[in-house]
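The complex appears here minus one protein chain, its other protein chains still in place.
Coming up: chain A.
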Amino acid sequence: MSGKDVLLQVDNLTKNFQTGSGIVKAVDGVSFDVKRGTIVGLVGESGSGKTTAGRCTLRLIEPSGGRLLYDGVDLRNLSEREMRAYRRRLQIVFQDPYSSLNPRLRVEDIIGEALDTHGLAKGTARRDRIAELLSRVGLNPDHARRFPHEFSGGQRQRIGIARALAVEPEFIVADEPVSALDVSVQAQVLNLIQDLQKSFGLTMLFIAHDLAVVEYLCDEVVVMYLGRVMERGPSRSVYAKPRHPYTQALLSAAPVPDPKAGRQRVVLKGDIPSPMNPPSGCVFRTRCPFAIAECAQVVPSFDAVGHQHHVACIRHSDPEVISQGHQL
């Protein structure tokens, strides 16, 4: 794992949405690195800004601030035309396998569009490449002339993956690629993603809300809450010793497939606050079981608590918080 260079460096990424009643800070100063050939998991509950952050890294949503250093180049400085060339290197797999495929196009045209746009293959070569991609994702190459509605959710997701792979990208943002699928199909698609990642040496940003999936798949994990990063670090370290109360709460909510396993649960009160009017100081303090008066005053800085393991909590070294993390 060590010695790998950073392919994508997200630095202080910000995205504000202007709404009728004010500015929503969907992503507020998010920073993390993605090393070449690794999978970074981006987790958080609904409304945490993880999907927006993922879209921003590909400039599918234009970020409001920050830098996106990809292989040394800041993607935000590229013109529309220059960005188009980079699109071949950066791809995305969507959450909803139904709305992510144009219902009017045949599978060969959905995948073929990727090839045509970048002039990768024509005629027989194009047909062969589509067949190859289909079989690579576990679909029958003879089904190239079918329409999306003739496939199941899992099969459609495989088509979406084949489309992303068609341009031979280096980096893929997977936006909750299995959360819309049946549990039985989820494992198959996850195995496919892992297998493809290994064999093509892909670098991935894997957005999810299922922590078990992230633990299984990812080398590193970034935990987001209300547009900010709460904790980030190597998966093993974060899962073994979660230092942020929010991470602890998320982990304690994940089901354990052992009926006898007793564990302490951290139950969060209330809902995620409105990003239009976030709490002062630490944004998590309104729901934090360990919150103290100081949390309202100080915006917690990122402190290293282990090898590459960072946490944004002023009480991260408090024995009470640490022991909570160990009990999970």
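Some points to look at:
The rule we apply is simple: a contact is a pair of C-beta atoms (placed from the backbone, for glycine too) under 8 Å apart; a residue touches a chain by one contact, two chains touch by 3 or more; residues count from 1.
Keep this in mind: contacts and distances are computed from a predicted model.
For the chain that is left out, the UniProt protein name among "NADH-quinone oxidoreductase subunit M", "Protein SCO1/2", "ABC transporter permease" or "RNA polymerase sigma-70 factor, ECF subfamily" is "ABC transporter permease". Set against the missing chain, the residues A:17, A:147, A:200 or A:216 yield one that touches it, A:147. In the complete assembly, the contact with the undisplayed chain comes from A:101, out of A:24, A:101 or A:213. Contact with the omitted chain, checked across A:87, A:209 or A:236, is made by A:87.
Taking the whole complex into account, chain A touches the unshown chain at residues 55, 58, 60, 83-85, 87-88, 90-92, 94-96, 99-105, 113-114, 117-118, 147, 149-153, 160, 163, 167.
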